[in-house]
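Missing here is one protein chain; the remaining ones are kept as they sit in the complex.
For chain A:
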Amino acid sequence: MTTLSLDHVSRWFGNVVAVNDITMTVGPGVTGLLGPNGAGKSTLINMMGGFLAPSTGTVTLDGQQVWRNEDIYRHIGIVPEREAMYDFLTGREFVVANAELHGLGAKAAQKALATVEMEYAQDRKIETYSKGMRQRVKMASALVHDPSLLLLDEPFNGMDPRQRMQLMDLLRRMGDEGRTVLFSSHILEEVEQLAWHIEVVVAGRHAASGDFRKIRRLMTDRPHRYLVRSSDDRALAAALIADPSTSGIEVDLAEGALRIQAVDFGRFTSLLPRVARDHGIRLLTVSPSDESLESVFSYLVAA
């Protein structure tokens, strides 16, 4: 059982607050750290990995301080986001070096290379690797000492769907084995497919925490906004507002369109085409106006 705890952790760079008073506990299983780009995920992961001192608060692993504590790395495996990794070595040389730095030998390295299924390319120079291969060798180097905590910063960035699936399988397996696995991502679907538990960070603040399905429901149930143009805007507006799935409609004269706020996502999406057909109205434009991840996140923060 390995538990990573953040206790009122903040980090600022000059006047900029990157992480603002975050308290969270990450236990065994796969946890997704979700947030839009620039939310402070990397800063958080760097503090969790002991590469950045919190400005205030503490990061501990099973009660032990992480910052300035080299011994903690016996228990932590890290897969950094950055690409650079001694490109002049072969994959095998790189993983063997990582094993040696842990006081282990070539056997541990070989086992880690087998785990990530990279034996077939282990004798090629890293500089010839694709993004996915690099990611897997990075994984091997992080797994070489059989760590109980695995930290991965945006591990799926730039991977093709097949590589993504392989890595997800691997991480799922790690979680099933009882390891504490934390990965960051700005893509909802990635987190949805993999994480048992999620932590949402927006603008440096801890926006939500808990079971993924609960948070997903919160995200789907939020009021959705649509921009709709039709052959008869006013008739359409009158027909829609009669249904409880719609909470507000504005006739935007300048845009020549309706701005509709729907509270029941599922019901509204089936209502709109039906109402239009029944009233003989042609729909010209239907576009969600707040589907960006940022708006989803800002809704979560407010919720």
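In this text, a contact is a pair of C-beta atoms (placed from the backbone, for glycine too) under 8 Å apart; a residue touches a chain by one contact, two chains touch by 3 or more; residues count from 1.
Everything below uses one rule, namely that contacts and distances are computed from a predicted model.
Per UniProt, the protein behind the absent chain is "ABC transporter permease subunit"; the candidates were "Aspartyl/glutamyl-tRNA(Asn/Gln) amidotransferase subunit C", "Aminomethyltransferase family protein", "ABC transporter permease subunit" or "FAD-linked oxidase C-terminal domain-containing protein".
Which of A:98, A:230 or A:245 touches the hidden chain is settled by the complete complex: it is A:98. Touching the chain that is not shown, out of A:74, A:214 or A:282: A:74 (per the contact rule at the top).
Shown as candidates are A:141, A:180 or A:209; the residue that touches the absent chain is A:141. Counting the whole complex, the residues of chain A in touch with the unshown chain are 18, 37-38, 40-43, 45-46, 49-53, 68, 70-74, 76-78, 80-82, 84-86, 88-89, 97-98, 100-103, 141, 153.
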